[in-house]
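Quick one: the structure is below, and I'll ask about it shortly.
Here we show just some of the chains, and they stay where they sit in the whole.
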């Protein structure tokens, strides 16, 4: 594993190695007086964000600094890219400056994959178009494991705008790889045609999907979509696909409520549900730092990637 | 002392502890070959700025780095807050990422107080609305002490747009707590009604306030206010409330001239006065770093807050 681009390309062994490493990160940092590991001292991690995302950028920045790496924020908007430089030339520039890892968010699906053609360093996809957001899915899986013991055999219901959601896509692939049963619930206009071929169950009715759900994942409604014809009205959406207190009460006692944030309280999720003991929303943020530390560690420590990671992978498969 | 929100809530003991600690910071850093203390290694300080202020943000960033903390700049404008996230959810996110301290600037008075409801870490108010800017007042008091020996018994005259000034409010409370006599000089339109109840003298005439002043503090004229009806014309304002060379000559020989910056030279202060030996303007900037180091140190070092700070406080009061 040299890059982290999608969850679809991740073997079960690799995924579990990341989750186990994240667990080790959490324990290592929590046990130290100075909550910081020297692992990546002198390494440079570049945050290359073509779309604003202070939350995700901050999470990666915190993860890299906890591993003692140097972090350079390369805001692509104000960069020479606005002067017409190509993605390839930007990649070659970062490479030449000595970037050991590039964390990239881009509006075009596939841009991180493109970057790997030009960079010797590791590429970490922090969200590309409607394609993938692998560290989000990994932190979600970590959270399910933490709360429910394991992912295998759990029923995870993902609700909302599947069509435009890279979070949903990454979760579909990762969770099914890890042995979960994944169910998508969405209005027909917000389900991609391709979902028919994914390893998922599909439903248009949230109410019938509650009673056997172990983890329910509410996707963010993006306001800019509301103006399109994809959506019914706000009130209508909340009524049909929002996780209200009444619906929450019909989940099994052990079920957890997840949201990748930022939330629209009162829209896809009722405020009381977001703040209930079932909610894992802030734990997801915390776990995001551990998962990103684990990925940076595994991708940037050559021994760990060539030996441990693929070694374990091959062994387990043979 | 867990947070630093206002100067009004600061006891004299706490204020003096901060000023003494700032003095120690200045001496500790100046005496070292590597001008940096290891005190906050591994701690994360988040700058959460909803209003641009490169000066204040840079001062806090420098202070945190001199204490070896990791600093994350969370520019609230480009963050998910613009996607409708609430202040509370942003706070919970920073908390979950492991922020040990949040330095916040916000356009709404009281926002930092709100943050303390949701954050376990320390909240440092870097300016909220027209309410408070406590580290500014602390660095002003530090500067007065440095130049005039002590704050107790000094007459401090604050001149200008008191109505909109959080700097003035924080100074009123801190300086009177420390035993100074505070006088406000402003046009009637720029004095809040509440000032009648503050521990201050009020005057509308700058010329009569000069001869017994030990420290004169000129507030910045905010150009955007000039368009409102608060202000007379620029020329009229400078003539009536500007610190001209002629007025400066009428101050006592030992008196100092202060300004929180950035200045409008030729408006509230003549350029020659800003550059005169009386002027403490650049010293105030330097002292800002020491004071912010002291506050970060006191709030983030649990022993110092529970024992030293409140210990000393209680002791001195008993």
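Going by the order they are written in, the chains are A and B; count residues from 1 in each one.
Keep this in mind: contacts are C-beta pairs under 8 Å (C-beta built on N, C-alpha and C of every residue); 3 or more make two chains touch, one makes a residue touch a chain.
Computed from a predicted structure; not experimentally measured.
S.K.: Quick check on the homomer: 2 copies visible, but what's the full number in the structure file?
M.R.: If we count all chains in the complex, we get 3 identical copies.
Rule of thumb we're sticking to: only the chains that are shown with their structure count from here on.
S.K.: On C-alpha atoms alone, could you tell me the rotation angle mapping chain A onto chain B? Nearest 5 degrees is fine.
M.R.: It works out to 120 degrees.
S.K.: Go ahead and note the Å separation of the Cα centroids belonging to chain A and chain B.
M.R.: 40
S.K.: Under the touch definition given earlier, write down the residues of chain A that touch chain B in their complex.
M.R.: 32-36, 52-55, 58-59, 61-62, 65-66, 223, 261-265, 281-286, 288-289
S.K.: How about chain B: which of its residues touch chain A in the complex?
M.R.: 41-44, 46, 70, 72, 74-76, 78-80, 83-86, 89, 92-93, 95-98
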